[in-house]
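Only a single protein chain was left out; the remaining protein chains are all shown in position.
Note that the chains take the letters A, B and C in the order they are written out, and that residue 1 is the start of every chain.
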Amino acid sequence: MKIYEYQAKEVFAENGIETPSGQLALSVKEAVEKAEELDYKVALKSQVHVGGRGKAGGIKFASTKEEVEKMAEDLFNMKIKGEEVNRLLIEEQQEIKEEYYLGLTLNRSKKTDTLIFSRSGGMDIEEVAAETPEKVVKVDIDPVLGLQNFHLTPVAKAFDFDKEMSKKVAPIVKKLYEIYKNSDCLLVEINPLALLTDGSVKALDGKLEMDDNARYRQPKLLTMWDEEKEEEMELIGRQAGFVVIKLSGNVSIISNGAGLAISTLDSLQRHGINAANILDLSGGATSEKVQKAVDVVLQDSDVKSILFNIFGGITRCDEIAAGVSASLKKVPADISIVCRLQGTNREEGIKILKEAGLEAASDLEEVVEKVVKTLKGGE
Amino acid sequence: MKIYEYQAKEVFAENGIETPSGQLALSVKEAVEKAEELDYKVALKSQVHVGGRGKAGGIKFASTKEEVEKMAEDLFNMKIKGEEVNRLLIEEQQEIKEEYYLGLTLNRSKKTDTLIFSRSGGMDIEEVAAETPEKVVKVDIDPVLGLQNFHLTPVAKAFDFDKEMSKKVAPIVKKLYEIYKNSDCLLVEINPLALLTDGSVKALDGKLEMDDNARYRQPKLLTMWDEEKEEEMELIGRQAGFVVIKLSGNVSIISNGAGLAISTLDSLQRHGINAANILDLSGGATSEKVQKAVDVVLQDSDVKSILFNIFGGITRCDEIAAGVSASLKKVPADISIVCRLQGTNREEGIKILKEAGLEAASDLEEVVEKVVKTLKGGE
Amino acid sequence: MSIILDKDTKIIVQGITGREGSFHADLMLKYGANVVGGVTPGKSDQKVHGLPVFDTVKEAAEATDTDASILFVPPRFSRDAILEAVDAGLEIVVTVAEGIPFHDMVYCREYANKNGCTLIGPNTPGIISPGKSKLGFMADSIYKEGSVGMISRSATLSYEAVNNLTTSGIGQSTVVGIGGDPVQGVTFKDLLPMFEEDPETEVVVMIGEIGGTDEEEAALYVKKHMKTPVIAFIAGEAAPEGKRMGHAGAIVSPGGEGSADYKKEKLEEAGIEVARKLTDIPALCKKYID
Partner (left out) sequence: MSIILDKDTKIIVQGITGREGSFHADLMLKYGANVVGGVTPGKSDQKVHGLPVFDTVKEAAEATDTDASILFVPPRFSRDAILEAVDAGLEIVVTVAEGIPFHDMVYCREYANKNGCTLIGPNTPGIISPGKSKLGFMADSIYKEGSVGMISRSATLSYEAVNNLTTSGIGQSTVVGIGGDPVQGVTFKDLLPMFEEDPETEVVVMIGEIGGTDEEEAALYVKKHMKTPVIAFIAGEAAPEGKRMGHAGAIVSPGGEGSADYKKEKLEEAGIEVARKLTDIPALCKKYID
């Protein structure tokens, strides 16, 4: 999960990383009020989850009340990459001398933590890395050892820091590392980290990406999570206890494992058919759970067909079949159901389906072909 | 270095381990004043560095003003194993239900940290371990991993703790571990850790032994260090920058390494002679440093002879000889000087000594025999 | 022969008094696995399926000379349980839990590495050496003893692939589920050398999916070091960029990094045949089996 810039800055500030003074505004009126405290010399920054906000015109600089009013109005009427702007961060303007990038994330190849710096602050780090790799320094950190002073030598070197500057930046790196670990982040970024003309070093923009698995131990960060920004079907699924992935076709794939679901998606695509969504039942689903899953996917108005692909290990095919059978009356006539059952208690499952008037395929290709026929037949 | 019970309890309290309320008293008058606040139902605990205080009568329990006065007077007039009592801890009396021992120190064999518990609280842990080893549970903690929840399972088991009691004790163990690490302790002990009749768990007595090497990063604990309690010669040595060990004989051994000094001590003992002290010059001593060392050992009134035992590696024999030579005029006539020079620049050293009227032995046994002759001749 | 697990491997079950732990301990025993005990703190007065229950892994290890542990422990307690098993000196630790926090696994993975422990999972059905032993919860009836080694990021796809093999009369030496998380214990390139050294394994099947770089690194390893033939399958060619496809590790980065096409290209460059469909795997394997 991602949080907004103003929330990331709250986390920074609580952990002792300096940020510009600023406040959130939810309306033009509020924007003007907050700007007044800063004598109207402010940056108005739209708060959205998508990237490329700056280029899209989502950040404006004002110096009078009138400008603030006009700019806030413009921003609140904007959409950035399809995302509505509902929140503005009204922030004191900064006099910038140098801009850097500082981030921490996983080295996916070595599976250790990695500290990333660049002298090209304020730019997209992936673009910088692709175009001018020499401007990006990466330092792997043994997660058992944790961040040590020696890890900071390459930072100072890459930035040509003198001792004074090293002394300013070292604690920021350490605090960012603590946020990364203690707040269960998949990614933390300060971009740009700026040296200002007054000699101070501040985080002018920031990004935190939280680990969904660690929600239970991050109650505070959980409050920062903006459910409105979540894909509706995925939210419905999560609230019902499933991982649902919303896609752009019209078949709903219900499966007892992510791999099997992805593979079903691949097969459908080879036949030119796209999925509306994927729902993972995980292992050991009961009949009730299956019914709940059907309820979920029926809320997706794109769905024209539901494809069950089950290879039972812990999952029992009879439970699945019982769930499907019990759901039938809820499924509108224009939505077809096709099933594939394999593995544990397959025979029992097939029997239950037959009683409900359904057939069960035994392999993946067979069930996919059935869906194809159903959908193309219905056109 | 060791600190007093009341200081250890300060450290405990600052780190969230509960202790009885109490205050320090430096006089009988103060003792009465502090006891008044506790309605005179107090324990009077003499603050000394030696062990076995309880058995020696160093802890008394009062319940009236008169008793406090009388007991404080008695305690301030006491010596415990030769140590004067100058400080009393006046503490609220506790109603004890169970007493435990909890400690952290080095497992000297595996060189990992080890957590030690015993159900026999309030007793000397080494005695308990020797007499009833089954009552002592030790859990090694990988220092790279640090204390984890699973380390606490054996504690709960050994103590037959129910869940409630485990929940009370677990945070105490974690806090004690933090003190052990963050305050650079060689040893931390809560003895006894008591379950009181009101259900609370408190540290009734405690011991911290600090790492001398970490003084520089423990400014706060350094203020707790009672220099008065240090052996005078060792303090003089330390202030001059040397490690001095005070012993009970009359030869001062000055050497350029601990091993060589100890070995010299062994040789002397075989001839029935004891050392007054040992002074380690460490490697690379200059002439000035040697003179300073002589100044130090001359302050030990037990010294009848100074034995230099030098095997030069980084240390140069000529520097040593120059230092000895320059010190000669300060050495009283009744104190003999014998030297052994070996290793780097030995010939130059011998020459310098010869000019000062001194001979130099080349091996350890030779110089020891010389001391023996000098001292026995002088009797 | 087989890798990691054989019939003598002494196994304990952490969380044995729990519903899942107890259920699968029984199934493992029935499969013939050498399960010697279990661990649940505070429950050492119990027995489960006749097996002794210990309070700590250390006690279990000392009493039974354990080699391996399988954890039926909820995600939030998994870090402590994994570290306990590694600290106690076990050689093989399998953790099946789904949803272990990222940083917990980053730490556990490296701690296991440093202690020379083969950590398998999380989010895995475990490992099985058909006909010998089972350290996991897979439905064992579909497996058959034989000479195909298999490594899979996805549980269900490994079932699918194994079933295709078995019904084609082809058995397996060892099947290892490495799990679908972005950070896990052993991965393809840690297991390939073990299969290379196993005389019984005649061909290795890698079941990969989108996301990460594990398949690419495996490809490099195969190219440099493997004589045993390797076949691969990659799921997720239809997955859109930027979506986590169920498995936390299954995501194609914006820009296409970690895509199925890219992986297939790298695998083929290393001389690895990539099966288009799971049903193609038996025929590809047959070429290399006596």
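Observations
We take it that a residue touches a chain if its C-beta (ideal position, glycine included) is under 8 Å from a C-beta of that chain, and two chains touch if they have at least 3 such contacts.
All figures in this text were calculated on a predicted structure; none of them were measured in a lab.
Shown chains touched by the hidden chain across the complete assembly: A, B, C. Screening B:256, B:287 or B:325 for touch with the missing chain picks out B:256.
One of B:44, B:62, B:125 or B:278 touches the chain omitted from the figure, and that residue is B:278. Of A:69, A:142 or A:178, it is A:142 that touches the chain left out of the display. The hidden chain makes contact, of the residues B:67, B:142, B:348 or B:369, with B:142.
Although one chain is not drawn, its touching partners on chain C can still be listed: residues 114-115.
Where chain B meets the missing chain, the touching residues are 106, 108-109, 111-113, 126, 142-144, 181, 184, 186, 211-214, 216-217, 243, 245, 247-248, 255-263, 265-269, 274-275, 278, 280, 282-283, 311-314, 342-344, 363-365.
Chain A residues in contact with the hidden partner, per the touch definition given at the top, are 142, 144-145, 148-150, 153-154, 156-157.
The definition used in the following text is that only the chains that are shown with their structure count from here on.
Residue positions of chain B with contacts to 2 or more other chains are 144-145. Among all residues of chain C, those that touch two or more other chains are 111, 114.
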